[in-house]
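Here the complex is missing one protein chain, while the rest keep their positions.
When the chains are written out, they are named A, B and C in that same order, and each has its own residue count from 1.
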Amino acid sequence: MITGIFPPIATPFINDEIAFEKLRENISRWNEFDLSGYVVMGSNGESVFLTRSEKIKLVESVKKYSKPGRTIIAGTGLDSIKETISLSNDTINAGADYLLILTPSFYQAQMKHDALVDYFNRVADSVKVPVIIYNVPKFTNVNIKAETVAKLAEHQNIIGIKNSSENLAELTEIISSVPNDFSVLVGTASVLYPGLGAGAAGGIMAMVNAAPGECISIYKNFIDGNYEKCLGIQKRLVKPNKAVTATYGVAGLKAAMDMMGFYGGRTRSPLQKLSGNEIEDIKQIFKEAKLLK
Amino acid sequence: MITGIFPPIATPFINDEIAFEKLRENISRWNEFDLSGYVVMGSNGESVFLTRSEKIKLVESVKKYSKPGRTIIAGTGLDSIKETISLSNDTINAGADYLLILTPSFYQAQMKHDALVDYFNRVADSVKVPVIIYNVPKFTNVNIKAETVAKLAEHQNIIGIKNSSENLAELTEIISSVPNDFSVLVGTASVLYPGLGAGAAGGIMAMVNAAPGECISIYKNFIDGNYEKCLGIQKRLVKPNKAVTATYGVAGLKAAMDMMGFYGGRTRSPLQKLSGNEIEDIKQIFKEAKLLK
Amino acid sequence: MITGIFPPIATPFINDEIAFEKLRENISRWNEFDLSGYVVMGSNGESVFLTRSEKIKLVESVKKYSKPGRTIIAGTGLDSIKETISLSNDTINAGADYLLILTPSFYQAQMKHDALVDYFNRVADSVKVPVIIYNVPKFTNVNIKAETVAKLAEHQNIIGIKNSSENLAELTEIISSVPNDFSVLVGTASVLYPGLGAGAAGGIMAMVNAAPGECISIYKNFIDGNYEKCLGIQKRLVKPNKAVTATYGVAGLKAAMDMMGFYGGRTRSPLQKLSGNEIEDIKQIFKEAKLLK
Partner (left out) sequence: MITGIFPPIATPFINDEIAFEKLRENISRWNEFDLSGYVVMGSNGESVFLTRSEKIKLVESVKKYSKPGRTIIAGTGLDSIKETISLSNDTINAGADYLLILTPSFYQAQMKHDALVDYFNRVADSVKVPVIIYNVPKFTNVNIKAETVAKLAEHQNIIGIKNSSENLAELTEIISSVPNDFSVLVGTASVLYPGLGAGAAGGIMAMVNAAPGECISIYKNFIDGNYEKCLGIQKRLVKPNKAVTATYGVAGLKAAMDMMGFYGGRTRSPLQKLSGNEIEDIKQIFKEAKLLK
């Protein structure tokens, strides 16, 4: 079962090429935190801008730089089932322990129960490591239903879901629809504490890139029953989380990483550079939240 | 400060006219539960289908039938500020202790911070009892922001908000933006427990009409620190709550009330009668949730 | 049958009260144009901000100021069927020749075929003048389907529709679903020419308030078969139309009226005043479109 806190790692670039040395440095710092592992090629990894060979090399590198024992999860879902299986298997050979498979989304109006069950079952049948469903409606405009997750949980190779919605009713419905050993993971740091309260097993959240300590602290305090402490940290994280996701996206997350002592750097085009005012706005929000001094 | 559990009472009709005797019977049963009071003319009260004089008579009747000491909250918000103030003051004379004021919504694209601040301040300036903001994007397509709520909380006659969203990040952001004595109330039973966990003071929720006991039980167990019990009940309520709100609306709520021993009856036109299959679907969902035997 | 061009007249205010003298002056100027009549209490009339008695007085005044022979259409649709019928009949006594009835919208998810058929049939059964359906999804979030319009067209007292969508496929489907003597009216000036090309009988369009000449010119040139001229004017109107509807709303329309020699003035609260920059933006757009020099 997948539990604990994971960063969906931002891919560092210098001059539009992957900066493996910066990746090594970031992971080296994250290795000092009590993280469960690393997610490569999630939404915040700018996966859609990477070439196939870059993806494989990225997984190999994260595996290599990662502290031993940490779980490597690779995001390999594409609309094409053939391409998903092929990329997944190459990624597994490069070191991935689990796959994070995005709901297919191009024909969003058709991505109902039967289509999603068909897609995930076919993929899960053909890959050699366990699959985690990845639901992120803000990017896919597809929102998998609890009954679909429940159906997919019957497949022995589908073992969890990362649900990147802030809707706690949906999260609770999913949790109450799947077996206890199916890992429901929170997908955004703004609802980590309520998500754990509803029975989530952990979280894969952009914010972990920039503020791993606070995210881990919510998780550990929750386990220890220190709910007031959880709520205190949670309240501080809501606005910074909005800044590095909804408001400014990956460029905002990378700017925050730069502020917090990690390497963020530039996003790949067509994502654009933030203006000085936008960076200042993020800085203020992080200061007010006492993440920055 | 407003705390505890309130039903936004469904208005009973017989032959398309308000059935005051049925209202009396429903309230008489609700009086036996440990509710904080009653909300008249909320979204589930089919307020938009009532004439002005029906509204006044409804408030008078609820006041009369209610157990002494219970708080009466009247929903009187309309797009027109003049009409809102006039209706509010008549409603106060009829017995309302608080007003629940819907965000104006017709010109939804223009209902930003300044417009909402202006609207609520003008209303709050001109009515004789405290105002609770009512945010319910699924009906209004307007979603008030935390910073707007924070600004409005500075007005001494605006004392709380009913927030009918399932987005816990937004709820948490609102709670962390207002003073401690500003009452943030959950607006839908699917997120009552996480909402309380985030610091909400109680809830005004359609489901209370049909299943007051379970809603109160979450509230009391939360206060007593029995979080596992809260989560257990919460998980059971998510699907029934979806059935009587998103899926079947007020007609579904009224069907559930009929099943649970209250008088639900028909909605007013243009809301339509449920089919036999739809009623059966609700029954099954309530049985699976152990609300019905 | 309703044909030709109508302004849905903007309600003039001075110090937040209806400025009847300004209304008289505006109508006096519009009387010089070849308009078919006037629409009172449309979306651009800030109808939702008017009290019941203001509405009646407004209809009486427009009737009085209007050039003889011009058709007076009053917008009287509310969610409540009882209130709609009552207001409609008072409005008819005040001089309305036709009623423009908005789709009910509060319970938007339930406003499907059966509900809409029920609503409009009940209203049309109980009012003494013919009914025009008013479909405006950007305000109501309800979009009436061609098959529903076709069903409603069977009622002898429902004689047309104002469809305020820019979707020409939907407009064409409606036109091809109703009898030839059912008046389909374009609801926004950005698609007047293609709408006429698809068979529409005319238009009720915000822009007519500010630029009646251009709208009438498209209509007349269309009838005369001067399609290139129609297209030329149409192209000039798209951006100004967007400015006075989607971008700046009623406040933008009123600013444009002020520029074009009519009285626009302020909107009622909670609609807010435009900034100087916003007004300048509208001015530039109107200049580039050669509506202003």
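The definition used in the following text is that a contact is a pair of C-beta atoms (placed from the backbone, for glycine too) under 8 Å apart; a residue touches a chain by one contact, two chains touch by 3 or more.
These figures come from a predicted structure and were not determined experimentally.
Seen in the complete assembly, the chain not on display touches A, C. Checked against the hidden chain, the listed residues C:G95, C:P137 or C:P194 yield one contact partner: C:P194. Note on the undisplayed chain: of the listed residues A:P104, A:G160 or A:G187, the one touching it is A:P104.
The hidden chain makes contact, of the residues C:E54, C:E170 or C:E214, with C:E170.
Seen from chain A, the chain kept out of the figure touches residues 43, 48-51, 78-83, 86, 104, 106-111, 114-116, 118-119, 122, 138-139, 141, 246, 249-251, 268-272. Listed by residue number, the positions of chain C touching the unshown chain are 166-170, 172-173, 175-176, 188, 190-191, 193-194, 197-199, 227, 231, 234-236, 238-239, 241-242.
Here is the rule we go by: only the chains that are shown with their structure count from here on.
Contact topology of the protein chains: linear, an open path with no closing contact. Mean C-alpha positions place chain B and chain C at a centre distance of 35 Å. The distance from the centre of chain A to the centre of chain C, with each centre set as the mean of the Cα atoms, comes to 48 Å.
Across the assembly, chain C contributes no residue in contact with two or more other chains.
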